[in-house]
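All protein chains of the complex are present and in place, except for one that has been dropped.
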Amino acid sequence: MGNNLLKGKKGIIFGALDEKSIAWRTALKAYDEGAQLVLTNAPVALRMGEINKLAETCGNAPVIPADVTSMDDLKNLFTKAMEHFGGKVDFVLHSIGMSLNVRKGKHYTEMDYLWNQKTLDISAMSLHRVLRTAWDMDAISDWGSVVALTYIAAQRVFPDYNEMADAKALLESVTRSFGYHYGVRNKVRINTISQSPTKTTAGSGVKGFDGFISYAEKMSPLGNASADDCANYCITLFSDLTKFVTMQNLFHDGGFSFTGVTQAVIEQMEK
Amino acid sequence: MGNNLLKGKKGIIFGALDEKSIAWRTALKAYDEGAQLVLTNAPVALRMGEINKLAETCGNAPVIPADVTSMDDLKNLFTKAMEHFGGKVDFVLHSIGMSLNVRKGKHYTEMDYLWNQKTLDISAMSLHRVLRTAWDMDAISDWGSVVALTYIAAQRVFPDYNEMADAKALLESVTRSFGYHYGVRNKVRINTISQSPTKTTAGSGVKGFDGFISYAEKMSPLGNASADDCANYCITLFSDLTKFVTMQNLFHDGGFSFTGVTQAVIEQMEK
Amino acid sequence: MGNNLLKGKKGIIFGALDEKSIAWRTALKAYDEGAQLVLTNAPVALRMGEINKLAETCGNAPVIPADVTSMDDLKNLFTKAMEHFGGKVDFVLHSIGMSLNVRKGKHYTEMDYLWNQKTLDISAMSLHRVLRTAWDMDAISDWGSVVALTYIAAQRVFPDYNEMADAKALLESVTRSFGYHYGVRNKVRINTISQSPTKTTAGSGVKGFDGFISYAEKMSPLGNASADDCANYCITLFSDLTKFVTMQNLFHDGGFSFTGVTQAVIEQMEK
Partner (left out) sequence: MGNNLLKGKKGIIFGALDEKSIAWRTALKAYDEGAQLVLTNAPVALRMGEINKLAETCGNAPVIPADVTSMDDLKNLFTKAMEHFGGKVDFVLHSIGMSLNVRKGKHYTEMDYLWNQKTLDISAMSLHRVLRTAWDMDAISDWGSVVALTYIAAQRVFPDYNEMADAKALLESVTRSFGYHYGVRNKVRINTISQSPTKTTAGSGVKGFDGFISYAEKMSPLGNASADDCANYCITLFSDLTKFVTMQNLFHDGGFSFTGVTQAVIEQMEK
């Protein structure tokens, strides 16, 4: 059904928790477009076993556990992936985010700083760790592509998003900083996609999320982008058609980010 | 050779002056990806006749002259295009820009205001005219895609770019403004691509352009993007893989826009 | 009552229509801070005579009519201002904006292009004309300061703001472009202030304005900024305390521009 856009390409997908997740949909699309895949997630997330269904659908892709805060795990992941692929990796999807303070219900003004440190490590510096592991092993092909998922809370405040806003801002900065170095050395390009709020299992944890999804829907001229649409967009960024796009934060949100207000919101406000 | 990414889609390409131009390369790629095309340019530009070669290569695409400051010409263009296609248009490339003050060697601080009015009309408000013509005729399919080419001078000053900086800022604003309305009514998406300086016939007219191209090359981690690469990027934006990207200015510049300085530039500065 | 922040400085204030207008409030504050002033507005606006009250309050400041689309008027204005001051001008406030299409009730997608040309000329290119007149006459002191008022619709769409969004985007680009040249030659700095929606006589003309003001109020952590607060901010930009701030768009909006959503808006959406 695909267009062979990723024919011959090999990629690692982080974060395919269950079939609602963006990483899951992206793995399906990438496989459909001709890519070979390696799937990975945190050992604790893999225990649920869901990912094996995805692996089967994607030509029995290997599932390699990796805690993204462990350099050993990441080295093992890239080593095994390269063995499996018989060569370098062409693309990577980083769909990783977790906020301990959100999970424990701590308000932004009352955060636990140790938890915050872990949030930043897991959600943002993990991208640096992944890239640095690949960099040290020279594991990404020239003109390879790395995409990380982010959210517009990195630019504007959405109060319930809490410390994840700061984590995403840090993630986007790592994208630029490492994007520079990896671009100069290997023409590897690194970008973030700033996606509409999406009804994934991960998203559901956030307080007031449903109300917020409906606000975003009303505030987006095209409506909210779905996980499948986000997967499609990832495919373009992994393909050779976007070789000079790098160090950017790309909004994929139906126009939300450049809309100040819509008629629909104004009408609701007047009620 | 293509991937049928635009199979069944119909598009209008503005501004294919000669084989170096981005519009020309985009027409070739779009045809290669399965699209049907209508080509157009200003009557005076068509007189050179170059475009007929392109039309032949693209399955004898009709060439319909249109002065983008004339609503009659634009109406005629869309009418004939829809007749030719037997239906609505799926994508449009707006690659139009002309600065009378640059051409006549007038410094920004000495501009002729009548020429400036024409520059803004041709280079920026022409996008409004194109969209408004399509809007009135309901000529663009739901989820259709419009792309206009712009330059980073709309965000930061490049002194020799002169009044074209202002024209591009206006163009990008029209993109957002009309993008809102066309998004709400027909899910049509409208974006600009902010392209590396490119050695086209149009570009060559700008003073100090060669020196500037080499500066941009040194300042871009991936180097400058070529016209062919820009064409590739346009294809992704015309395809169904980017349906929720709208009202944006998308940099396609090898990382130039998010690079403050490179080692290569610092070394040159120290000479 | 002031702090002599502008002691010895001489400024021209455009656009003081009546006592609600930002320019009017700024003139009062600037006088209070020790500045000498020249007031100006379009001849048709001056006919109302209101401005004479302001002139009296500001030490009998001369009122010199000027149509900002007329280079002769602007030359006359700067000539007379310099005669009155016995020297160069230190600061200029550009508070000028008028949309013919808004006034005539034309939707953005149905604009009259001749009216649009006038809107752009009056609301945006007028800044170029003012600066270029001063530039030619070398009428602004080194390290002088020029401020123009703008609105966030230049960055994000507010549908009812119509063509003024494009005009403001153009205005902000002129600010950067001329800011570069005037900065290099005379260290003159040029900025825009992006102000909260403000209940001025000019603002009242915009459709749905009251509803919008209350939305902006709810969406701003500090609430909307008043005309008096904007005047205060202008004073800082005219003073010597901000000598290295230039070519920027500065938000003065109680946090609106960097807020994605507030609790108050979410609650209203849930009703």
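Letters are used for the chains, namely A, B and C, taken in the order the chains are written, and counting of residues starts over at 1 for each.
Definition applied: a contact is a pair of C-beta atoms (placed from the backbone, for glycine too) under 8 Å apart; a residue touches a chain by one contact, two chains touch by 3 or more.
The structure presented is a predicted model; accordingly, all values stated were derived computationally and were not measured.
**Q** So which of A:172, A:229 or A:253 would be touching the chain we can't see?
**A** A:172
**Q** Which residue, C:5, C:74 or C:266, contacts the hidden chain when the whole complex is considered?
**A** From the options C:5, C:74 or C:266, the contact with the absent chain belongs to C:5.
**Q** Residue-wise, where is subunit C in contact with the chain that is not depicted?
**A** Counting over the whole complex, subunit C touches the hidden chain at residues 3-5, 176, 179-180, 183-184, 187, 189, 196, 221-222, 225, 229-230, 232-233, 235-236, 239-248, 250-255, 257-259, 262-263.
**Q** With the missing chain put back, which residues of subunit B would touch it? List them for me.
**A** Within subunit B, the residues touching the omitted chain are 152-153, 155-159, 208, 211-212, 214-215, 218, 257-263, 265-266, 268-271.
**Q** Using the document's contact rule, name the residues of subunit A that touch the chain not shown here.
**A** 108-111, 113, 116-117, 120-121, 125, 128-129, 132, 135, 154, 156-157, 159, 163, 165-166, 168-170, 172-174, 176-181, 247
Note that only the chains that are shown with their structure count from here on.
**Q** If you take the mean of the Cα atoms for each chain, which one ends up farthest from subunit A?
**A** Here the answer is chain C, farthest from subunit A.
**Q** Could you state the distance in Å from the CA-based centre of subunit A to that of subunit C?
**A** 42
**Q** Taking each chain's centre as the mean position of its Cα atoms, how many Å separate subunit B from subunit C?
**A** 33
**Q** What parts of subunit B, by residue number, touch at least two of the other chains?
**A** Each of 176, 179-180, 247 in subunit B touches at least two other chains.
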